[in-house]
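Missing here: one protein chain of the complex. Every other protein chain is in place.
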Amino acid sequence: MGKKNTVVISSSDDEDCGRPSRVKRSYEKPKSRSSFASTNPSRAKKPRISGSRSCVSKSLSNVDEIRLAFEDFNEVLNGFKVSSGSGKSNLKELWVDKYKPRSLQELAVHKKKVEEVKTWLEERLKTPKDRFNNCVLIITGQAGVGKSATVHVIASHIGAHLCEWNTPTPTIWQEHVHNSSAGINYTSKLDEFENFVERVRKYGLIWSSFPGERNSSIILVIDDLPVTTGRMAFERLKTCLVLLVRSTQVPTVIFVTDYGNEDSSDNTARWLEELQLSLQSAGASKVAFNPITTNAVKKTLTRICREEQYNVTAEHIDQIAKASGGDIRHAITSLQLSCLKPEQVLNMSLSDSAPSHTKEEANLYDGFSLPYGRDETLTLFHALGKFLHNKREAENVAALDQETFHVQEKFSRLPLKMDAPEKILCQAHGQARPIADFLHENVLDFLSDEAMDDAWSVTSYLSDADVLLASFRGMLARHNEAENILQSAGASVAVRGVLFGNSHPSPSRWHAIRKPKLWQIEQSSSRNQKEMIRRRYYACNISSLPEASVMATEYSPVLKWLGYRASCPKTHDLLMQGTDTQDENYEKMGIDDQESEISDDEIEDW
Amino acid sequence: MAPLLQSSQPWVEKYRPKQVKDVAHQDEVVRVLTNTLETSNCPHMLFYGPPGTGKTTTALAIAHQLFGPELYKSRVLELNASDDRGINVVRTKIKNFASVAVGSGQRQGGYPCPPFKIIILDEADSMTEDAQNALRRTMETYSKVTRFFFICNYISRIIEPLASRCAKFRFKPLSEEIMTSRILHICKEEGLSLDSEALSTLSSISQGDLRRAITHLQGAARLFGSTISSTDLIGVSGVIPQQVVEELYVACKSGNFDSANKEVNKIIAEGYPVSQMLSQLFDVVVEADDISDEQKARICKNLAEADKCLVDGADEYLQLLDVTSNTMRALCNMPQEFSFES
Partner (left out) sequence: MLWVDKYRPKTLDQVMVHQEIAQNLKKLVTEQDCPHLLFYGPSGAGKKTLIMALLRQIFGTSAEKVKVENRNWKVDAGSRTIDLELTTLSSNNHVELTPSDAGFQDRYVVQEIIKEMAKNRPIDTKGKKGYKVLVLNEVDKLSREAQHSLRRTMEKYSASCRLILCCNSSSKVTEAIRSRCLNIRINAPSEEETVKVLEFIGKKENLQLPPGFAARIAEKSNRNLRRAILSFETCRVQQYPFENNQAIPPMDWEEYISEIATDIMKEQSPKRLFQVRGKVYELLINCIPPEIVLKRLLHELLKKLDAELKHEVCHWAAYYEHRMHLGQKAIFHIEAFVAKFMSIYKGFLIATFG
């Protein structure tokens, strides 16, 4: 603690000269600021170095000070790993662990949800086992919304014992190769998990593993599911879990971490969803945890500050809480990091909301420009919102000043009220393809009704982008590098095309950003195609393969038209089924649409 | 049950000249090369010229005449474009082949058998520039024991350092008489009867490419038997009857979009390959004497673009329609710019 204090003091020394220069710098090129936006501590150092350089007079003492601060920092980092001892003033513990909620009151999770989980667990533990045929609870939610904390607290509250399955340390392939000569077999995580579940199903939990607690009740907790790559592995995991749900006698809690919904092009997210559904249909109950509200995060942070005896301004806490995006674990870590040098953070955040920007904009930035901001899924929507709303300055100042570069009237546009689109893309961690798809889906809403020419130029640029993004079919040399350049070029064309093409943005209105419908279309189209190919042999019953396109354009309309009753009832059934499934698809799509519209982020007018 | 498979050797192979002096129509080349054969002193060589003019034939004939059938296998390496020819292949295959030592320059069995090996690189212009550069080094390293024969259509696609190391021979397209005499020779051997109209059709559709002429002849003979008419040859070759092309051209001239569209539909329904249509339309346009150079330029530019699109897999109907519409605009002096373009 003592050491810590000196650091704080010396750094506030630095503040006297460092602050103005830093603030000034941020006027000059505010862009460089946000490029440091990262939770990565090694990056977070950089501002300090540059700050100290700008202040030549005190450079020596500054350097010393920085070194001190770094040592301090390192100590903390080391402390992360060691994590020994306890006590209030011990720096060597993560606050996340230290301030783990100990009681139900301390939980930042919404009371109703906690109560729900608690009653569920109590019911299962107190009443005889065969009363309930569902003994599994699934808790879903983003990372860091307190899923496991809740269960831990509840368990200690009702005096139950937790038995956890955590994914074991994976065996690295090289290690396996090395070991295999020694006769140790490679077991994948999935194998181990299967074994574990098998054991639990067959023998229940073995009491002897908890000596002395024979009478206490036990809750089985499955924290991280093994990572599955590929359909096969996933199917195995699914059947294994479904079996568990059907047969287990022990109350079991499974955590499923949601990933951001913008990843839904990715298989993992889709599979997880599918997994949940199949588990629920097998009889599991489900509780979904929402991101923790900013207020709750703030409350917790304030409590920690109080206990740590740090004086952090409410505004600062507010910013951390907002930037955390409902991830309390992240918020606490940010707080701990910032408490190493609270002024630093304050400084940064001040310079961001410095008068050159409006208050609104500062809010915009806090998604990523705060050094401790969480890289959150939200920013993809923010970025899309920026692109689509296409805010521009009222007049072109630069062009008036220096008349160096003239463009034709119809090509000139007012300067953008945002960073370079590429940078925003980079911050949003958006992949080119989904971004193009999102823009394509939504951009028409943002065009004014009269602007048909704009609509054409936007769609035309999107078509360009699609050409760039299509990896050359069958191209032998797949150089990753070239592909990357193509990808970013494609994204750039898409975004800039949307910005440029939309020359008369429609008056600001509220729009929900929709998920690209295209993805569903593609899926159901390929499904229908498979179905058709499967069916075509039975329906046509000829000795030659008809082409798929012919099938779609000529045979199936006629078959549909004929209803094809008399001669071949079997085919008729098949066809009817076919149309049924199609209708279902439509219906399903309709539902999905509604859902996505509700769950989509509400992009307000910036 | 399964029918027998006769050895159906392509006539192109069957009637390939075995001696350099038999190569048709390339007199200067033959003269120089015969000289080479007599002294058995042979530089690196580069044969270029349009397809089907006897380049490969000449190279093979030289190799055969130098080494004879016995040594041929061990002394001559043929690589053509259907082999995989990355840089590595060039390096390893050629290295392996070239690094095996050859015996002394003894005459064997009446063949000169000079003390070097021959590597024949067919279709050398389809090699990548990198591979060609790699080859240059290889040539230097093994220059004592190997001779390279490069064969290509376009000399401009051979990098300068390679070309400058070789004696260059240009093969010119075959004249009609040479072609006719050659064809008649084959017809006699195979027992075919060709009337004079068919004969002139054949030489016009093959455009100085003897190999194509022979391939068409064989195809027609297989499909239609021993009496072959001019229309049979056109059918087999995939060439579009001139009349069809003319009709399209006239429709373009008429300036009526709908009638041109109908014409295009007809061509598609008849199944004529559009790329062929483009090249024949090109001929018609270039030879037409009633239109200005500017009009020709406009049309040709569009033809080139459409051809590229077809290579990329674009739809034939739409491309041909686009070409037709553009040609029509050029011929009828409609403005090139679209009036309602934003």
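So that you can tell them apart, the chains are marked A and B in the order they are listed, and the count of residues begins at 1 in each.
The definition used in the following text is that contacts are C-beta pairs under 8 Å (C-beta built on N, C-alpha and C of every residue); 3 or more make two chains touch, one makes a residue touch a chain.
In this text, all values refer to a predicted model and were calculated from it rather than measured experimentally.
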{"item": "Among B:29, B:274, B:303 or B:331, the residue in touch with the chain that has been omitted", "value": "B:274"}
{"item": "Among A:195, A:239, A:311 or A:460, the residue in touch with the chain that has been omitted", "value": "A:460"}
{"item": "Option touching the unshown chain, where A:195, A:290, A:412 or A:553 are the choices", "value": "A:553"}
{"item": "Touch list for subunit B against the chain that is not drawn", "value": "1-6, 8, 82, 212, 215, 219, 222-225, 235-238, 256-258, 261, 265, 268-276, 306, 309-310, 312-319, 321-322, 325-326, 328-329, 334, 338-342"}
{"item": "Contact footprint on subunit A, counting only the chain that is left out", "value": "436-437, 440, 444-445, 447-456, 458-460, 462-463, 465-467, 469-470, 473-474, 476, 517-518, 521, 524-525, 528-529, 532-533, 537, 540-562, 567-568, 582, 585"}
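In the analysis below, only the chains that are shown with their structure count from here on.
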{"item": "Approximate Å spacing (C-alpha centroids) for the pair subunit A, subunit B", "value": "58"}
